[in-house]
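One chain of protein is taken out of this complex; the other chains stay put.
Naming follows writing order (A, B and C), and every chain is counted from residue 1.
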Amino acid sequence: MPDVVFPLDSTRRFTDQEKIGHNRWHPDIPPVATLKPGDSFRVHCREWFDGEIHNDDSADDIRNAPLHIVHALSGPFAVEGAKPGDLLIVDILDLGPIPQEDSGPLAGQGWGYTGIFAKTNGGGFLTDQFPDAYKAIWDFSGQKATSRHVPHVSFTGIVHPGLMGTAPSHELLSTWNTREAALIATDPDREPALALPPEPNGAILGSLSGADFDRVAAEAARTAPPRENGGNQDIKNLTKGSRIFYPVFVDGANLSVGDLHFSQGDGEITFCGAIEMGGFIDLRVDLIPGGMETYGVSENAIFMPGNTDPQYSEWLAFSGTSVTLDGEQRYLDSQLAYQRACLHAIDYLTKFGYSPEQAYLLLGAAPIEGRLSGVVDIPNSCATVYLPTAIFDFPVAPTASGPVTIDPGIGAPRSSA
Amino acid sequence: MPDVVFPLDSTRRFTDQEKIGHNRWHPDIPPVATLKPGDSFRVHCREWFDGEIHNDDSADDIRNAPLHIVHALSGPFAVEGAKPGDLLIVDILDLGPIPQEDSGPLAGQGWGYTGIFAKTNGGGFLTDQFPDAYKAIWDFSGQKATSRHVPHVSFTGIVHPGLMGTAPSHELLSTWNTREAALIATDPDREPALALPPEPNGAILGSLSGADFDRVAAEAARTAPPRENGGNQDIKNLTKGSRIFYPVFVDGANLSVGDLHFSQGDGEITFCGAIEMGGFIDLRVDLIPGGMETYGVSENAIFMPGNTDPQYSEWLAFSGTSVTLDGEQRYLDSQLAYQRACLHAIDYLTKFGYSPEQAYLLLGAAPIEGRLSGVVDIPNSCATVYLPTAIFDFPVAPTASGPVTIDPGIGAPRSSA
Amino acid sequence: MPDVVFPLDSTRRFTDQEKIGHNRWHPDIPPVATLKPGDSFRVHCREWFDGEIHNDDSADDIRNAPLHIVHALSGPFAVEGAKPGDLLIVDILDLGPIPQEDSGPLAGQGWGYTGIFAKTNGGGFLTDQFPDAYKAIWDFSGQKATSRHVPHVSFTGIVHPGLMGTAPSHELLSTWNTREAALIATDPDREPALALPPEPNGAILGSLSGADFDRVAAEAARTAPPRENGGNQDIKNLTKGSRIFYPVFVDGANLSVGDLHFSQGDGEITFCGAIEMGGFIDLRVDLIPGGMETYGVSENAIFMPGNTDPQYSEWLAFSGTSVTLDGEQRYLDSQLAYQRACLHAIDYLTKFGYSPEQAYLLLGAAPIEGRLSGVVDIPNSCATVYLPTAIFDFPVAPTASGPVTIDPGIGAPRSSA
Partner (left out) sequence: MPDVVFPLDSTRRFTDQEKIGHNRWHPDIPPVATLKPGDSFRVHCREWFDGEIHNDDSADDIRNAPLHIVHALSGPFAVEGAKPGDLLIVDILDLGPIPQEDSGPLAGQGWGYTGIFAKTNGGGFLTDQFPDAYKAIWDFSGQKATSRHVPHVSFTGIVHPGLMGTAPSHELLSTWNTREAALIATDPDREPALALPPEPNGAILGSLSGADFDRVAAEAARTAPPRENGGNQDIKNLTKGSRIFYPVFVDGANLSVGDLHFSQGDGEITFCGAIEMGGFIDLRVDLIPGGMETYGVSENAIFMPGNTDPQYSEWLAFSGTSVTLDGEQRYLDSQLAYQRACLHAIDYLTKFGYSPEQAYLLLGAAPIEGRLSGVVDIPNSCATVYLPTAIFDFPVAPTASGPVTIDPGIGAPRSSA
């Protein structure tokens, strides 16, 4: 096990630790540690909501989740010699839930959660169909996850960091703030919001204090979206054994990481769709000097996934096209097509006895695959979602004898609010 | 080999065959054959442009491709006893290029083609960046495809029908025509068009003639988009060994199939992005009476892919987000995110010596995977495209020593027009 | 489809065809065709018993199978310029059952067979436990095989040639005959025999006749064992997409091929354990001059399997060690360990309702994997056999509720003799 360069104590808040991380993007957040190219190191990660979500049968915590405090990120980690224009190589050597702690009140201590966020507090991929808050708790046993809230499924997690990236330059940060502000301005009161502007309230900025803190808090970008620096990409295949190549925008690269997921389906569709947890990640860093120009990588990370993702060989797939539920034809809208594909899968699963919310939570958390199948056949995009049949403990394919009926158990808790 | 219920003679036009297929969707196109549930049968398929595209080094045929005559479909095949509300089970037993003919002037005779369509004649996924017509010819050798126009790659094809589906009911057809007309009306002169209305010119409608022909030709839907009946889904994993469940909208189900692809990347991004060919497909049909209601499948086909797709274990992946090339922030637009991911991959490949068009044609034809990675992290969708590294005969991953330089050969032919 | 250089008419015996193949190994059997390096070509293959085994419910044909006439081989095919010391590259482009003929009396016409050979006529891997003759007929549907004699299973075939190889030199042939005669001499009356000496009776030697025929028939090696030239290796993974490198021992290399299998388990344990059939194979040949010395390949072929073998992701595995059924401890005997592993699998499957013979036939024909797991832990070897659980239509893993009971149907026919 490599040396821990960012330790966390599970019993203390993210702001009350030995080293303080951050929850905004800004070039002026000072590094918490400096590594050399070739170094391996361990990083502890706090679950993204800093312990606000509980292992219980209520979704009130999801309903009231404090979105202004996310994501609790570990870092930044500076790499000696890194210069703007380089590519930063990051190898994910290992990662997992909080080691040595298999029970406790903090997500990552043997359990994690998936939430459907309320339309009035974050929303999600299918928020028009699912406007209320729901939650599912998942228990970890080795590599497998099961849930009392979504019974009859068990799957091997593809553990990955939902969020990792390098610090933006001042110029890049300004670009982000400008373009996102322009979008927000088109419908500033929309719920859910179109985008999130800088938010000093709740900002955590490492060791910054005083006037520096105030200045940076006012400028720093929120961590929700993926951007040129990687960031909250929520790519479920960025797992153990993966190598990522990040553009470097500031001296030292200033890598940060967090938002660990025990498992996730492509798209993380319930917004907090993955199985969220705290834990650890072991990384190794290296540099390709001048690599951004050499390889034409300037606007997004590229990566090579590992080769130990769980293998499933039988899938049940649902397609969707870019026609709205109201029957309106949209033009090549793959976002809509994937929504329709997911809704088809949800409708299907309810025929076996699941509630729509259970099915939705499952699609967010299980290793489902979401594909852009057709993107040119005007006017309809075709997107597909693939469910591995082996995760169900009942036969899930269509047959002439019709679906079996499962006991949905206590169901997914809904917020009382 | 099952009995051939729809034979084609490679030397004759699609309209000059023993049995006449169709290139529009309409419930009144009479079946060419009737099968029993449980029957296996072979169908010959004409390449989608009926032989208009040639095995040469010019893209003029792509530039002038007669879009009003596509897709040349085999069928419809009626299934005894099928009723609206049933699910039609279709097993793809086998498929491939034209058997016994490994050379000749017709795509499918040992070769196939991929085209970048001109913005003024069809367009494509990246038509703003690639407005002109280009072509690549691919040669088949067993399961592998190679191209003189895109050298240094060789890949195992995932042979599949781009288009298969059941006939719409009159009601469903009317819905299609109404909703697509409404979309067209928002920008009727757009190029490429937003959608294609019914087009009597070039219509092929099986054995229909006279007034029936004229009526149906005026009403029948074009075959370009995927819709509730399956249709032109262009799902590359709908291959040998797959089982599909189609909704049945008319008595007999009236299944049609065509647009065979030797290989395709997710999205078929160059529009004619797959490797197009004629060939054969062996199918077996069965029914789940009342299955649409039983399983909640009414608006799109569901399917289970086969288990013999080529295995690749190392991938190089590119992400994209929903920011336009001009820097405008769009809201959760996965179509745009995938465009950006593909453009990143193209930029990358040009660093090795490929022209942008060669790279674009390759992404359309090779077994690349397109994933909806993040669809909820406002305001940015994150889409990813995965290239199997083993298809290249040179090392394609980034290294400190920089990219090798390949000889791009004669390049992809561009239309003279 | 490449040109057919070795055509067969399904209605005629192997010795009554346009070109005559062979069923013995000898350097003096004249080539039936000469190819150039880089050539692709199609070869028809006769099922190994030349049609003596029938699609019926009797095993008498297995009981009386004429072993002196096997294997019916297509070839030899000479390659221009091939010299002793070269490596012959053979690509398997495609292969399958007899095209265009999906029913008929000849194995390969839509069906194939697996036999348990009687101890007194060939024997098999478990001949002491299964001394009598049994047969199973398998029906092909696309890539899948099913059997009325072994119900409740369906699997994707890994089609491959059981036998392919280059001609031996006179010197190598002499080595074979000498060493095998020495083995036979240790127990000349053993049943089954230890090895098979040259057998003029039944020999087929291509175009040879007269004194040449007689001389060669007296010297030529039987085709049963794999040897330095490849030969009857029965490697189930030598399938579509594979590349093999054969040592060249004679001018022209003189490649021959036959014994096609629709599917086989590792080891082909029932002797005629694969699903035997006639069919076609498309090959491409090339040369590495002097490759035997360059790569140290002189005594056995090397190969690279294709990447489209069926994927199964859940397996049930049985181990065995080198202790006999009578409890005698043998020293690191992996052959025995695999026998014990297979017997354990058979015992297990009988708990679900199969007869031991059905289970044995299944292990021979289905894509099971046989591994040499431990070969150094004195005194016990450990071998393991892996069954893909998805080939069964019932749950086959152990559970606290015990095995389900299947209907074994009519069972596997046993010979009346």
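Basically, contacts are C-beta pairs under 8 Å (C-beta built on N, C-alpha and C of every residue); 3 or more make two chains touch, one makes a residue touch a chain.
Computed from a prediction, not measured in an experiment: that's the story for all the values here.
Visitor: May I ask which residue of C:77, C:249, C:271 or C:360 touches the chain that does not appear here?
Guide: Touching the chain that is not displayed is residue C:271.
Visitor: Using the touch definition from the top, which of C:245, C:360 or C:392 touches the missing chain?
Guide: C:245
Visitor: With respect to the chain omitted from the figure, which of C:2, C:76 or C:124 is a touching residue?
Guide: C:124
Visitor: With the full complex in mind, choose from C:143, C:373 or C:415 the residue touching the hidden chain.
Guide: Residue touching the absent chain, from the options given: C:373.
Visitor: Among C:29, C:59, C:106 or C:301, which one is in touch with the chain left out?
Guide: Considering all chains, including the one not shown, the answer is C:301.
Visitor: Give me the subunit C residues in contact with the hidden chain, please.
Guide: Subunit C touches the missing chain through residues 87, 89, 123-125, 175, 179-180, 182-183, 192-196, 224-228, 230, 232-237, 245, 266-271, 273, 287-289, 291, 294-297, 299-305, 307, 313-321, 323, 327-335, 338, 340-341, 344, 347-348, 350-351, 369-384, 386, 389, 397-400, 402-403.
Visitor: Which subunit A residues touch the hidden chain?
Guide: 1-2, 40, 91-94, 99-102, 110, 141-144, 156, 240-241, 282, 284, 306-312
Visitor: Write the list of subunit B residues that the hidden chain touches.
Guide: Listed in rising order, the touching residues are 311-314, 390.
By definition in this document, only the chains that are shown with their structure count from here on.
Visitor: Would you please write down the residue numbers of subunit C that are in contact with two or more other chains?
Guide: Correct list: 311-312.
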